[in-house]
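I'd like to ask some things about the structure below.
Moving on to subunit A:
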Amino acid sequence: MRAPLRRQFARALRRSTTLLLTCLLLAHAAEPDRVVFATNWRAQAAHGGFYQALVDGTYARYGLDVTIRQGGPQVNNRPLLPAGRIDFLMTGNLLHSFDNLKNGVPTQIVAAIFQKDPQALIAHPGVGYERFERLKDAPVVLVAKDGQFTWWQWLKATQGFRDEQLRPYNFNLGPFLANPLAVQQGYSIAEPIYVRQQGGFEPVVHLLADHGFDTYSTLIETRVELIRARPELVQRFVDASILGWYSYLYGDRRAADAMMLRDNPEITVAEIDASVALMKHYGIVDSGQALEAGIGAVDPERIRHFYESMVTAGLYRAGEIDPAAVAAPQFVNKGVGLDLKRRLLARP
Partner candidate 1 sequence: MSAAIELTAVDKRFDKGVAAVRGFSTTIAPGQFVALLGPSGCGKSTLLRLIAGLERPSAGSVQIGGEQAAQRVAAMSFVFQEPTLMPWANVLDNVALPLRIAGASRKGARAAALQALAAVALADRARAYPAELSGGMKMRCSIARALVTRPSVLLLDEPFAALDEITRHRLNDDLLGQWSVQAPTAVFVTHSIFEAVYLSQRVLVMGGRPGRLIADLPVSFDTPRAPALRLEASFLQQCQLVSDALERAKAAELLT
Partner candidate 2 sequence: MIESRRAPVWVPAVAGLSLLLVWEVVVRSRGIPSFILPAPSLIVKTLWDNLDSLLAAWLFTIKITFGALLLALLGGVLLACAFALSRTLELALFPFAIALQVTPIVAIAPLILIYVDSTTASLLICAFIVAFFPILSNTLIGLRSADPNLHDLLTLYGANRWQRLRWLLIPSALPYLIAGLKISGGLALIGAVVAEFAAGAAGRETGLASRILEASFRTEIPKMYAALTLVVLTGVAIYWVTKILARTLLGRWHPSEQG
């Protein structure tokens, strides 16, 4: 029996509208959005997920033409974000966000890739530094510029460290290796590998996160103005980055590693492998809230709690900023990528 004419007409209208929208979407997708993402160091395993999304076409599928811009020891990409030169910025901890708010710089966090901050203090074994409390008596603590103005202030305020111990760390292991009583900063998923290579020993590692420095790390930060004007662009970048991270951790990451090696010829495949292993061992990325809400999960309550502990430590005054304004959590906590993780883990 024939359907009534009205229903036929309605169906035709639906189909043509869908076709039109699809054409428009395709036309739109034909010109991907150009996006610049700046990291806070030279390419390393801790950036793996972003490189993965780039090389396996995830960013492209989400209509994004992404350029990854490396940081480095003398490079400070941070002012480029509010100035409009870059679109997304990788930051190392929440203190940067607090400072931006304090100074009226209009940026916000949209994702937190590392649920745990890998920042640590490392020391020689066998000289008593196995206990964290002994570190504050070290004659020399080597901290780089970035840390000197952030978590070192917290160490001084709450853990009993003093400026007299402070020496500048120029990312050269020499002074640390030469002095058995020296303590230096380290990324728990990187420095121990180099110390093993160059010094031939396994250093003692004390994660700051284990002693109350409970910040997120490798956060994705962007301009408030971009969130307001192009929220779908921000969402696409966040989603694609999250998928990239699942793919990097649980899938075939050789292409991403190759690209990182091209960007930063100073690392090796062995170092990347060791670093990824440490990331999983310490539960840096896929742990805590991320297990259920997906990588990148942001909990505003945790941000508020961290701010209050920094106020207690004397780094900020109470009420100086509103911690709720730090993050725009609407782009994460949606379980994006969980099915991808299941599929990747199910493979033999």
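As a working rule, contacts are C-beta pairs under 8 Å (C-beta built on N, C-alpha and C of every residue); 3 or more make two chains touch, one makes a residue touch a chain; residues count from 1.
If you want to know what made the cut, all candidates are chains of the complex that A comes from, given by their letters.
In this text the structure is predicted, and so the values were computed from the model without any measurement.
Within the complex, subunit A makes contact with only one of the listed candidates (1 or 2), namely 2. If you check the complex, the residues on subunit A that touch candidate 2 are 74, 76, 78-79, 82-83, 96, 99-100, 103-106, 143-146, 148-150, 163-170, 172, 174-175.
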